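Down below is the structure, laid out as structure tokens.
Of the protein chains in this complex, all but one are displayed in their positions.
Labels for the chains are A and B, by order of writing; each one numbers its residues from 1.
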Amino acid sequence: MIDKIYNHSFKLKELKSFLLKNFISIKTSIPLNETIYGIGSLNFANKNQLTFYNNSKYYKYLSQTNAKGCFITKNNSELLPKNCLPIIVDDPYIAYAYSSNFFSSNIISNGKIDKNTKIHKESKLGKNVQINNFSVIEKDTFISNDSIILDNVKIGPNVKIGKKTIIMSNCVISNSDIGDNCIIQSGSIIGGKGFGFTPKSKIEIKHVGNVIIGNNVDIGSNCTIDRAAIDSTIIEDNVRIDNLVQISHNVCIGKNSIIAAQTGIAGSTIIGSNCIMGGQVGIAGHLKIGKNVTIAAKSGVTKNIHDNKTVAGFPAIDINLWKKNIIQQFKKIK
Amino acid sequence: MIDKIYNHSFKLKELKSFLLKNFISIKTSIPLNETIYGIGSLNFANKNQLTFYNNSKYYKYLSQTNAKGCFITKNNSELLPKNCLPIIVDDPYIAYAYSSNFFSSNIISNGKIDKNTKIHKESKLGKNVQINNFSVIEKDTFISNDSIILDNVKIGPNVKIGKKTIIMSNCVISNSDIGDNCIIQSGSIIGGKGFGFTPKSKIEIKHVGNVIIGNNVDIGSNCTIDRAAIDSTIIEDNVRIDNLVQISHNVCIGKNSIIAAQTGIAGSTIIGSNCIMGGQVGIAGHLKIGKNVTIAAKSGVTKNIHDNKTVAGFPAIDINLWKKNIIQQFKKIK
Partner (left out) sequence: MIDKIYNHSFKLKELKSFLLKNFISIKTSIPLNETIYGIGSLNFANKNQLTFYNNSKYYKYLSQTNAKGCFITKNNSELLPKNCLPIIVDDPYIAYAYSSNFFSSNIISNGKIDKNTKIHKESKLGKNVQINNFSVIEKDTFISNDSIILDNVKIGPNVKIGKKTIIMSNCVISNSDIGDNCIIQSGSIIGGKGFGFTPKSKIEIKHVGNVIIGNNVDIGSNCTIDRAAIDSTIIEDNVRIDNLVQISHNVCIGKNSIIAAQTGIAGSTIIGSNCIMGGQVGIAGHLKIGKNVTIAAKSGVTKNIHDNKTVAGFPAIDINLWKKNIIQQFKKIK
């Protein structure tokens, strides 16, 4: 019952043509009218599915796969069993990645606004917007053309959502300006009140800023992204954020950066473009992290980091120094 | 107002008979017709409640308890004040544990489907299913007999739920096959899109797999369990998962394993049966953790772990080596 895989069948020629558009060419002739039903692993794919082989770790499954066909390099193609058609490509993993896009349904607005919704008369909806059951659109909210609001969502006040953006179920979004082609996955809270008070006298600082999210941003499930104290919390274009991530008030994440699950970034820290963070990373507040920085999982960052650095540990240091330190410690205790 | 405790009274003979069915025998005669209203701690139980004493840490409260009766071993029974009836058992903690089950209401389906719900005509409901207010059941969904869907829940598409399973409020479940007698606590997101792209070229990998959850699985509040890229993310029978836990795509958790709060497991890692993880553990992707492995809280696991090992630290190592290392470090700095 999973997506198109079990609901729809495709001809191999359709897949071939989709891959060609993405500059993946199949090196051998294949039976173009053969029907396929999706893709699985070497070990689990059934006789109607395709599979792929790109990692010698899975070598043991190669000769036993039940798959109908397998993306594989020419060198390895002779290892396949007779039942499995070799589909020879330069990079089987890339061929699989594009195929996953072929087999997956794109979610497209049905243009319907369910009657069990509450939409404030001072909100504005573009053309062909879909709003599902039990969702609430507050005043001072604008949702652009072709966007989708799934079920039990609260949007507003003071929200602007771009085109073809999808807000999944049970999200709560306020005081935010979200771009085009974004996906906010279920249960995420965007634009909530940040955590602020003066250090000594503990006077509450009321947060009156907002959140600005660029285009093509993907935010995971049950994340929390707080509005700024003043000005904006900013997530630039093409950023990808995994589940249960905390982005505090006034943080800025540079374009194309990738943040894995359960990472937290404290207030007012600026992250450059093309950074990568593993899971459970913590970054202190008011820091400046350069471009192209990689932060290993579980690191705790307490200082600014220069461009192009890779760090690890707590407090986070150059990853090679960190490894050296670990090795020295282990030597002594053995 | 807490459960049966304040709403209902019981006779001691009812509790005695419940305990006997669970092979707990009370060693002395007790006034069987005495009425009780629940269970509390030595310090806080009122004169209508029972209590228990199993830990010398709480010795100071023993002589002052207001409880009507106390599960206690024979040796300690003379320390109780006059107002408190000694209920002598071999293991007071076990007696308490079973009593908590006696006093707690079992949640049983009322068989009602609230009219403020949206149920797709292409979904199937078994007998005696309860669906509460403002919940949405999408197409290609099957909910089996006696299961309960609480409020503001979104189920589907592509979901199968077994018998007597409870989905608590504000959960979002898609692309998942959940077994019998499970509890998914409030706010958890199951079957969301995983976090995937090819490492270098960052082509998005669309996730087309699902989540399979066995029988008697208990999942905490605000957890996130992602669907597989291909094949399935698997949680086997009797697994217990605490709150705010992240299970990435294609992870497999072996039966009877226990995972404490805020732990995260990265993609494609396989965990054996009967494993125990403390809170805030992180496990890297593509690893194999054996059976009966214990991972101390806050550990970061970066390598495969053999059966029956106990590890701690980051990177996680044998817990005894870890302790040795800590002691050596502390010696030097004092």
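By definition in this document, a residue touches a chain if its C-beta (ideal position, glycine included) is under 8 Å from a C-beta of that chain, and two chains touch if they have at least 3 such contacts.
Predicted, not measured: the structure shown is a model, and the values here were computed from it.
S.K.: Thinking of the whole complex, not just what is shown, which of A:C70, A:I258, A:I295 or A:I317 touches the missing chain?
M.R.: A:I317
S.K.: For the chain left off this view, which of A:K47, A:K60 or A:K118 is in contact with it?
M.R.: A:K118
S.K.: Please identify which residue in A:I161, A:I213, A:A229 or A:A297 touches the non-displayed chain.
M.R.: Of the listed residues, the one touching the omitted chain is A:A229.
S.K.: Over the whole complex, note the residues of chain B touching the chain we left out.
M.R.: With respect to the unshown chain, the touching residues of chain B are 1-5, 38-41, 43-45, 93-94, 96-98, 100-101, 103-104, 114, 116, 132-134, 150-152, 168-170, 183, 185-187, 220-222, 240, 242-244, 256, 260-262, 279-280, 297-298, 326, 329-330, 332-334.
S.K.: In terms of residues, what is the contact footprint of the unshown chain on chain A?
M.R.: Residues in contact with the chain left out: 116, 118, 134, 136, 140, 152, 154, 157-158, 160, 170, 172, 175, 187, 189, 192-193, 195, 197-198, 201-210, 222-224, 226, 229-232, 244, 246, 248, 262, 264, 266, 280, 282, 284, 300, 314-315, 317, 321, 324-325, 328-329.
FYI, only the chains that are shown with their structure count from here on.
S.K.: Using mean CA coordinates as chain centres, what's the chain A-chain B distance in Å?
M.R.: Computed from C-alpha means, the inter-chain centre distance equals 28 Å.
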